[in-house]
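One protein chain omitted, others in place.
Moving on to subunit A:
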Amino acid sequence: MRLPDLIGFARGAAAGNPLRTALLILAMAIGVAAVVVLTALGDGARRYVVGEFSSLGTNLVIVLPGRSQTGGFNPGNAITNTPRDLTVDDAQALLRASAVRRLAPLAVGTSEISVGGKLREVMVAGTTAEFIDVRRLELAQGRFLAAGDWRRGANEVVIGAKVREELFAATPALGQLVRVGDRRFRVVGVMAATGQGLGMNTDELVIIPVSLAQAMFNSNTLFRILVEAHSRESIEPAKTQVTDIIKQRHEGEEDVTVITQDAVLATFDKLLGALTLAVAGIAAISLAVAGILVMNVMLVSVTQRTAEIGLLKALGATAATIRTAFIVEAAMLSMTGALIGYLLGEGGAALLRQLYPTFPAYPPDWAILAGLGTALVTGILFGVLPARQAARLDPVLALGRR
């Protein structure tokens, strides 16, 4: 039998029993659509997190006081012992490292900000002019902190978008004097709104020179030193150089933790990648179930079409022809179902992206290939048994005795 004839024959057989055909196509479609949508969700989550981390600033190396045994990110260890202060001088010393492009010290605490009788609690960040570049932040108005001696900052403040909104509403904020703690500062800039996200949220932050912040909180230690390496390749050298310099300055004790954004990112990437894979696996089970359904329905179809099979044999069809015809039919139904499922899945993913514009819910290529492939393979595989059953039928019995 020629291939176009085989396909035509299989199509005719499929169309001859619309309910059975619709059921099979639906089962396959649901399986494939599940794979596509679920992997789009999983991979979307991975991309979202990776994207958010990237927006924290590229090539970032973070120094925090306290030692962590594993060298990985471990908030538990970071808190337990702070033996030696991480100072502004330490930060300045790090500028000697060849792999370091720029860096910003960061001290944080809470205080109150007031202007014209309005008062609210705020998070205060003490840092330097480099901060805005290291963290890739945007200004809405004015300028950021002025560059200059880190140990002597001017009484300037840059306020977050929400702080501005609450304290100034419609009136201009730039140039106004505000009180933060017991000092007066002039507002020189307003940060752009960042909103919720994994990136740094500056909306409720006020930023002042690091020296003034340390004086305000009466502490010498920094919360973090944010170091930017020259390139992706120099992240590791930067990490060792930074560790060495601090060790030297701290009498040979390695009492800081240096983490790279890359390490955190890789962990998340791996974690969410595994999650996507697991989700794809679960969806693939529904495909296998669809395959078993294909087998059963095809087996029933063989019984229903016994007379036809017997007739085909009487008309000269070989067992191989009958087998191929049934496999082609199973493959065709699976493929149609898989394609419809793929379109449904892409539609679902597009709908997700429409509903949550920030969420990149694109199914990964491997998942699409795996989904379509599994559908086709299970369809054919589970089509083989019924096809063999059909080919084995005894033509006399098949023709019926009446």
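Structure notes:
Going forward, a contact is a pair of C-beta atoms (placed from the backbone, for glycine too) under 8 Å apart; a residue touches a chain by one contact, two chains touch by 3 or more; residues count from 1.
Just so we're on the same page, contacts and distances are computed from a predicted model.
The chain that is not shown carries the UniProt protein name "Putative ABC transport system ATP-binding protein", picked from "Ubiquinol-cytochrome c reductase cytochrome b subunit", "Alpha-D-ribose 1-methylphosphonate 5-phosphate C-P lyase", "Putative ABC transport system ATP-binding protein" or "Pyruvate dehydrogenase E1 component subunit beta". One of A:Gly51, A:Gly109 or A:Pro395 touches the chain omitted from the figure, and that residue is A:Pro395.
Across A:Asp89, A:Glu204, A:Glu308 or A:Glu346, the residue that sits in touch with the chain not pictured is A:Glu308.
Although one chain is not shown, part of subunit A still touches it, namely residues 1-2, 5, 9, 12-13, 15-16, 307-308, 311-321, 395-396, 399, 401-402.
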